[in-house]
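With one protein chain held back, the other chains of the complex are shown just where they sit.
As written, the chains take the letters A and B, and residue 1 is the first residue of each chain.
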Amino acid sequence: MAQSTTKNNSAFFAVIALMVFMAIGPVLLMLVNSFKLDVDIISGTSGLLFLPTIQNYETALCDVLWYEPEHLDFCSVKFGGAFVNSLIIALVSTTLTLVIGSMAAYALVRFRFMGRDTVSMTTLMVRMVPPAVLLVPVFGLWNNEFCLDKEGFLGGMIREAFGGRGDVCLAGTHSGIILIYVAMNLPFVIWILQSFIVQVPRSLEEAARVDGAGPFGVFFRIVLPLIKPGLAAAAIFTFRIAWNEYLLASALSDRNTKTVPILIVNNMSEFNVEWGVIMATGMLLAIPPIIFTLFASRQIITGMTAGAVKG
Amino acid sequence: MTHSPDINDPEILKPPARKRSWQQKMNRLSPYMFMVPAVVIMAIALIYPLGYMIWGSFRDWNPSQSIGEAEFVGLKNYITLWGDPNFRESLGVTLRFAFIVVGVEMILGVGLALLLDRDIRGMSVLRTMFILPMMIAPVVVGLMWRYMYHPTVGTFNRTLESMGLPKVDWLGDHALLSVIIADIWQWTPFIFILSLAALQSLPRSALEAARIDGATAWQQIWFIKLPLMLPVLIVTCLLRLIDAFKVLEVILVLTQGGPGLSTEILALRISRTATEFRELGVAAAMSNYLLILLLIFTLGMFAFTRWQEIRASRVRAAAEDAS
Partner (left out) sequence: MFRTLKSAVLATALMAGTAIANPYADFEGTTLVVNFPAHPHYDAVMKILPEFTKETGIEVEVDQLPYLKMRERQTLELAQDEGEYDLIAYVVFSKADYVYADQLENLAKYVMNPKLTDPNYDADDLIDGYVYNIGFAGGNKGYLAGKTGSLFGIPYGSETSILGYRKDIFEKHGLAVPETYDEMLALACKIPELEPGMGGLSSRAASGHHAAHAFLLHLAPLGGRVFDDSWNPIVNNEAGVAAANALKTIVDCGPEGAKNFGFGEALGAFLNGDTAMFLDTTVVAGQIDNPDKSKVVGKVGWALHPMGTRRGSQTGGFGIGIPSNAENKDAAYLLMQWLTSKKGDKLVALAGGNPSRFSTHADADVNAKFPHMATFGEALQYADPDWRPIIPVWGKINADLGTTLSKVLTEDLDVKEALDGVAERAKGVMDEAGYYTWQ
């Protein structure tokens, strides 16, 4: 009996060890390779015996380094700029989605009003729309329809302030990408936050209202603090999508608003796959999500389960 | 009718009449004020584009035209697509990819959850590691696997070679399989974690009873655990299925849809039709086909949850009757 338990146990731990290895192996491999020269990666007789170099990171980050790396003739990757774009787009769109989404979720849970069922049904339905389906219309609209005439008052002001040429269109701006990300993430956020808001005791809200708080006061001062775990979970999922998305960003961004995933795909150029540099950029892109995972895994799991269980 | 009832609660100290009517108006309006931003954004950036796309799908439209300049061609795009063997093949690849991926992930994820359903120290650390693959950008997942699958310098072929086994042409002869493996790697943990959560929230009493009755481990799994987990599993499965139709970046980076059309899923074909072949009308029609397909799955999911709610309330009613 005792023997069979130990045998069971060792098999159990073997399975776990294997799973851990499979889950993080590829990531570690990428990390290791990002410190290798291309020659080492390609010839790579042994996995661990090599001279680590930060050359790949220097190449990737050449536009933000304070010195000029010796091995570069010119700076082609420009990771720094793309990283800033990614950061702006992901942070702004996450914040907006959360504020707007939690307000909508609150309304759907706490109020009965005309059109409520339509809204809630539509929200559920549009969750399934894949980004690829949005590609064609968003490309057309953002480039041709959602524009301000450059002769017009507002358009003229924008051209005056920011320079550039042609009519002022959503395409090629941070706002354009942020708008579609907010719209894409809203249904999910509304859906997931509803299950958290339902759990907020009504008595608290009523007490606040007796104290003379208006509906917005109740919402921002009472409800939001109480659903912090839900907000955290929703924030991580929204950030993840905005940070990682490639397809729509690549259709909407121009040379100044490229995000990091675009940079990576562009650098898988067919003439010359520079594995080291690509692995380094991939690693840099993966760092924020990895940090989130390490520090907020509980919220992620809460979010996932809340999402699935509620159906 | 449209405001929350507690305003008329007599115990609330009645404010002066003018202020009260203002407040009432506020209260009647407040749900709309909460909803407006979300509704406006979704209308502008989701609903209107979808309508625009349906409109565009009846046109012969290329990227350098605005939609008004494009010629109206009726159902031509839909009909051409229906007869296009490439589109059909791509549809087949999409379905095959989605079902295989979800099937294998369900079996692996649920299996592992059943296997590892014990109280062990450090489970939270383990879970953290398992979520890692899901959080990393699909583009990066694609490039990691592209490296590992590389015919000569890749990890797999090097390993095979060092063990004296023949090399495998991962992204050539076995492209679909390779793409499927990468997706399974990324998403099995999702199902694993959800099933584990479902398992751990099962009523202990049922399991206790079964154990006292002398049920074997297999019987417990088969007759108690799986049936009790089923609702969560079905929802998870449908969620994954819908997500599997959204996969694009990993395949784009790994194979770009090749060789031939063997990994060209619909999402990829839409984006190629729009950008490479420059036929926005056809791409829009293709998007609509994909949307219809997904609509069927989503409706299936709704129907299922609704049915489940009804059944649950009936069970509850029956229980109340009995007591």
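We take it that contacts are C-beta pairs under 8 Å (C-beta built on N, C-alpha and C of every residue); 3 or more make two chains touch, one makes a residue touch a chain.
Quick caveat: nothing in here was measured; it's all calculated off a predicted structure.
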Could you tell me which shown chains are touched by the chain that is not displayed?
-> A, B
From B:D173, B:E208 or B:E309, residue that would touch the chain that is not displayed | B:D173
Of A:L37, A:L65, A:M125 or A:A213, the residue touching the omitted chain is A:L37
Name every residue on subunit A in touch with the hidden partner chain.
-> 37-39, 42-43, 73-74, 76, 143, 164-167, 250, 254-255, 266-273
Would you write out the residues of subunit B that touch the absent chain, in ascending order?
-> 63-65, 86, 150-153, 157, 167, 169-173, 175, 255-262, 264, 272, 275-278
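By definition in this document, only the chains that are shown with their structure count from here on.
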CA centroids of subunit A and subunit B: separation to the nearest Å works out as 16
Going by the contact rule at the top, pick out the subunit A residues touching subunit B in the complex.
-> 12, 15-16, 19-20, 22-24, 26-27, 29-30, 33, 41-42, 44, 99-101, 103-104, 106-108, 110-114, 116, 119, 122-141, 144-145, 179-180, 182-184, 186-187, 190, 206, 209-210, 214-216, 219, 240, 243-244, 246-247, 251, 261, 264-265, 268, 275, 278-279, 282, 285-286, 289-290, 292-294, 297-298, 300-301, 304-305, 307-309, 311
Of all residues in subunit B, which touch subunit A in the complex?
-> 1-4, 6, 12, 26-27, 30-35, 37-39, 41-42, 44-50, 52-53, 56, 61, 63, 66-67, 112, 115-116, 118, 124, 126-133, 135-140, 143-148, 153, 155, 158, 185, 189-190, 193-194, 197-198, 231-232, 235-236, 239, 242, 245-246, 248-249, 252-253, 266-268, 270-271, 274-275, 280, 283-284, 287, 290-291, 294-295, 297-298, 301-302, 304-305, 308
